[in-house]
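Complex shown without one protein chain; remaining protein chains in place.
Here the chain labels run A and B in written order, and each chain numbers its own residues starting at 1.
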Amino acid sequence: METIVSVKPLLAVLVTLFVIPVLVSSSGKPNARESWIFIAGTIKLVLILSMLPVILEGKQIVLTLFEIAPGASIAFRVDGLGMLFAIVAASLYIVTSIYSIGYMRGLNEHGQTRFVSFFALAISATIGAAFSANLLTLYLFYEILSLATYPLVTHHQDATSKISGRRYLIFILGTSIGLVLPAMIYCYHVTGTLEFTTAGIFADQLSKPGATVLLLMFVFGFAKAGIMPFHTWLPAAMVAPTPVSALLHAVAVVKVGVFSIVRVLTGIFGVQLLGDFNLGVVVMTIASVTILLASCIALSQDELKRRLAYSTISQLSYIIFGVALLSPQGLLGGVIHIAMHAFGKITLFFCAGAIFVATGKKYISQMSGLGRRMPFTFAAFFIGALGVIGLPPTGGFYSKWNLILGTLEAQQTLFMLVLLVSSFLNAFYFLPIVYKGFFGKSPDEDDTTPVKIKEANLCCVIPLMITAVISIGLFFYPTIFVNLIKVGLAIK
Amino acid sequence: MTDSLPYIVAKYNYWLYVILMMIGLYAMIAKNNLIKKLVGMNIFQTAIILFYVSIGYKTDATIPIIQNAHGGHDAHAAVIHAADYINPLPHVLMLTAIVVSVATFGVAMALAVRIYQRYQTLEEDELRMRISEE
Partner (left out) sequence: MDNYPALIVVTPLLAALLAGLAAWIEDRLSYPIALMGLALSTFFAFKVLMQVIGSGTIHYRMAGWAPPMGIEYTIDLLNALVLLLVSGIAFLNLIASYPSVNQETNDRAASFYTIYLLFVTGLLGVTATGDLFNLYVLIEITSLTSYAMVALGDRDRGPIASLNYVFIGVIGASFYLLGVGYLYLKTGSLNMADVAHILSGIQGSSTVLVGFILCMLGIWIKMALFPMHVWLPNAYTYSPVAFSRVVAPLMTKVMVYVMIRLMVTVFGLDYIFNTLHLADAAVWLATIAILAGGVMALAQKNLKKMLTYIIVCEIGYMVGGAWMGNQLGMTGAILHIVNDALMTFALFLAVGNMVYKLKTIDLPDLKGLFGKMPWTMAGFVLAALSIIGVPPTCGFFSKWYLLLGALEAGAYHFAAALIISSLICAILFFKVFEICFFESLAGGHETAHGVVEIEEAPVSMLIVSGLVSLSIIVVGLYSGTIVNSIILPFLK
């Protein structure tokens, strides 16, 4: 593998970190502050995209910052997988920034400077996690992300957010310190390295029970991925302002969890070892349980954001499921779902937020007829829902198609059933919202008067349109992401 | 029992210092009055000083002052046997240790005075009561 040494990954991580002092100092001038965010976000995206051609050629960009101990350093390595995740996160950061202007100002929230500062910190950590060259660096950014998100989750500083924040910390920090840290140290103790390699770092130091325990420690330990039973923090975290739920709890934070698990599966254990010990099935079973249970719970949720949260939990497990198939198609379908789900789910969250800003409504039961007043929002919601269910013409179809192919390739027909059932469940919990939105009887207006269109402000509506359009676009042009994954995982 | 008796007698200095130390420790832990505790502390420290002083001692040896060592014509001729003189070093060390213990004692006494001024008592249980009352 050809590698190029470059400071670009570091810069891409740091740019939103260095903008924080600027943000703090311009806290009295919201417009100046917001423009700084765009500048930083754009520079970040440009930096990331400038690395894209090199990565697509099959090369990797590396940068070692600090050597902590032999085999354990703080280092960056940009490969296809990291690149894919970074592009998704960085581009959605810009979109979300627009959205949060509309949302935060629309609701006249307090502490906006604190909000945008920690947001910037969180996105820095996300990119850092995407570009990590080894488990230590990944863990570092994972922890920074956990802590940076805490003040965002508890933004309202009231009793509810206090309880949610506590639950968030107990699950996220508790598992990362209690499970991942010992597992990581054990890996280092046994092998003397934490570097991600396609072949895995273990030679023959692990027995099957040992490997299983270690694997489970990782899978449950990265609780950001929302594997049951460590998922309850995610619905709780929905007390946060919607931009946080949208970017962090549909894209950045949760996918860092998934991404970490993917890295551990493919880079620490290696597909070979997992196959030898037949551990893929173990992970797949865990993921399947989460997929089905979370979908069922989602059906019963009346609060829109909570329903979306449970849907996220279920969809995250798709990714893990796909990777655990250990077949090329499965890997492709799983990893590309990071991108496809991101665009779909963020659209849905944006819509939920826009509805809240425009009408103050949080519960699905109050939303019937609302589609006629907010047609753009509900149209976008429909597209987002299609993406998550996995129907054409959205990108979600592409990932689900590949996942199903993957199950066939791996000859796991039973598990294919899981995917199909779950897709039905997805349709059940999303489509009625759209249907009732457009055709349902509105509780607070009578049907004879013509309906006035009353959307949320532009800053809220434009982002959700953008992501909806991208979601469709990805159906037709998934090539870049597909190529990145093929390069990253060395799939033919 | 009869075997160990000579053993105990031969090392009587050790037994003495251990007993003294235990008396001191007992007073520091079990006594209620702060001044009694301080006395215990002093006994404790003195026991160790005694231990050091006793290890410098040798049977039939004299104080380590060598006569005519400076300038005397016989000085070179006279062979000095270390066994004839007691070891001065532990004694010298104890001078320092005594200074330390006196200083500690002084500080402790000053503290006791302060406590008495504040609480009008030096009994520990009463002190504890006063503190919990406040």
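By definition in this document, a contact is a pair of C-beta atoms (placed from the backbone, for glycine too) under 8 Å apart; a residue touches a chain by one contact, two chains touch by 3 or more.
For clarity, every value in this text was computed on a predicted model and none was experimentally measured.
Contact between chain B and the unshown chain involves residues 25, 28, 34, 37, 41, 44-45, 48, 51-52, 55, 89-90, 93, 96-97, 100-101, 103-104, 107-108, 110-112, 114-115, 118, 127, 131, 134. For chain A, the list of residues touching the undisplayed chain reads 65-69, 72-74, 110, 136, 139-140, 143-144, 147, 151, 154, 157-159, 161-162, 165-166, 169, 173-174, 177-178, 181-182, 185-186, 188-189.
Please note the rule applied: only the chains that are shown with their structure count from here on.
Inter-chain centre distance (chain A to chain B, centres taken as mean C-alpha positions): 71 Å.
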